[in-house]
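Structure record follows, encoded as structure tokens.
Left out: one protein chain. Kept in place: all the others.
Up next is subunit A:
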Amino acid sequence: MSTTHTPVAPAPAAPEHLSTPVQAPVRWRGPLTSVALGVFSLVAFGLATPGSYETTFTLATRGDLFQIAPVTVPSRVSAVLLSLVVLAAAAVQVQRARARRRVPVWTHVVVGAAVFLALLVWVMAGREAAMPFTLLLTNALVLAVPLVLGALAGLLCERSGIINIAIEGQLLAGAFLAVVVASTTGNPYAGLLAAPFAGALVGLGLGLFAIRYRVDQIIVGVVLNVLVIGLTNYLFSTVLTNNPQQLNSPPRLPNLPVPLLADIPVLGPVLFDHPLTVYLMYVGVAVLQIMVFRSRWGLRMRAAGEHPKAADTVGINVNRTRLRSTVLGSAVAGLGGAALVSAGLAFTKELTSGKGYIALAAMILGRWSPTGALAASLFFGLADALRRVLNNTGSPIPSELLAMLPYLATIFAVAGLVGRVRPPAAEGVPYPK
């Protein structure tokens, strides 16, 4: 460049800038994971299975109107075919990624479903026992209910700006109160009604310390969890153990099959033959999906969680909004606790065994939306159900190892495999007033 500066002297090479655009590096992580899954499935589930093996799936459950005969498929061929489906979906992903376009969501669903089916085929290959497919899905749904409710609780709090680590404690408190109330009254619905209050009480503590005293919300949450564990352990080993007949033998929440719908083969028993908690979960997800995103209440709640000052300047009381959401969310978690013991389980120490944290993961994996929370919880529920089935039927590898996989997958997913997750901008940040 010359040292005499003419007024129009442009920087050297500046005009070239349209001709050689610098492109972003291709995002290979997602597609390559799918390819790896496909290859793994092909080799481990397909080719490694002896060709003579067969896998049987039972679709019917007792009391079905139409009895469907068990389906038997050749293991190797089925697993290979399913693996090829995975690889085809992966190929679509690779092609989209190379073009630097968005990878469609359905390809992830196809990859997940096909790998899962291939896994089922392989696990039962060449065994006498059949894979109870319908039962597996039914159990998955039931096991997912506390997780869904916990995740809904988490998103209600976090959308308003309060981080709720105390879901675990809220589930536990809800379960405890549900058991005690249902046992003393002999009415399982009384327990169901009481449980949200226990959750709400824990939520009130969270709200009080997080909002009023601006204590770090994660620390308050963890401390509340420990507190509830300690309290329920104490009450269990003193009061409940002294009088288990009266206090710790809750009746089972009865199944309420939906007329007609419950008679549909496979779908009916999976979706429409459940206790009230499952239907409450359906309603909760649907109502919250609409209310969070389309109602005045939801708009104000999200404003408090995204930009509290903006909410304040239009006359919204941020801290009151946050406290209400926190208490409401925690009550939903309490209901989740009741769902956990709806099968008439007696209370035991630390009954929740980390389900609150898994609900938290489901909330993040579901990107802070009710339907997302449902999908993620079903994924975890399915893993849990599979572990239980394999515990009974036996499996080629320890079922505990299989049960770990979804959580491993969650860590990768949350770390950005399925795109960036974006929490509410002001979550965990107190709003001093």
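Note that a residue touches a chain if its C-beta (ideal position, glycine included) is under 8 Å from a C-beta of that chain, and two chains touch if they have at least 3 such contacts; residues count from 1.
By definition in this document, contacts and distances are computed from a predicted model.
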{"item": "Name of the absent chain as recorded in UniProt (options \"ATP synthase subunit delta\", \"Na(+)/H(+) antiporter subunit A\", \"ATP-binding cassette domain-containing protein\" or \"ABC transporter\")", "value": "\"ABC transporter\""}
{"item": "Residue of A:L235, A:I316, A:L345 or A:A409 in touch with the missing chain, whole complex considered", "value": "A:I316"}
{"item": "Contact partner of the left-out chain, one of A:R98, A:R252, A:R294 or A:K349", "value": "A:R294"}
{"item": "Candidate in contact with the missing chain, chosen from A:L59, A:V142, A:L192 or A:A303", "value": "A:A303"}
{"item": "Touching residues (missing chain, whole complex) on subunit A", "value": "1, 3, 5-14, 16-17, 20-22, 24-25, 27, 100, 290-291, 294-297, 299-300, 302-303, 306-307, 309-316, 420, 425"}
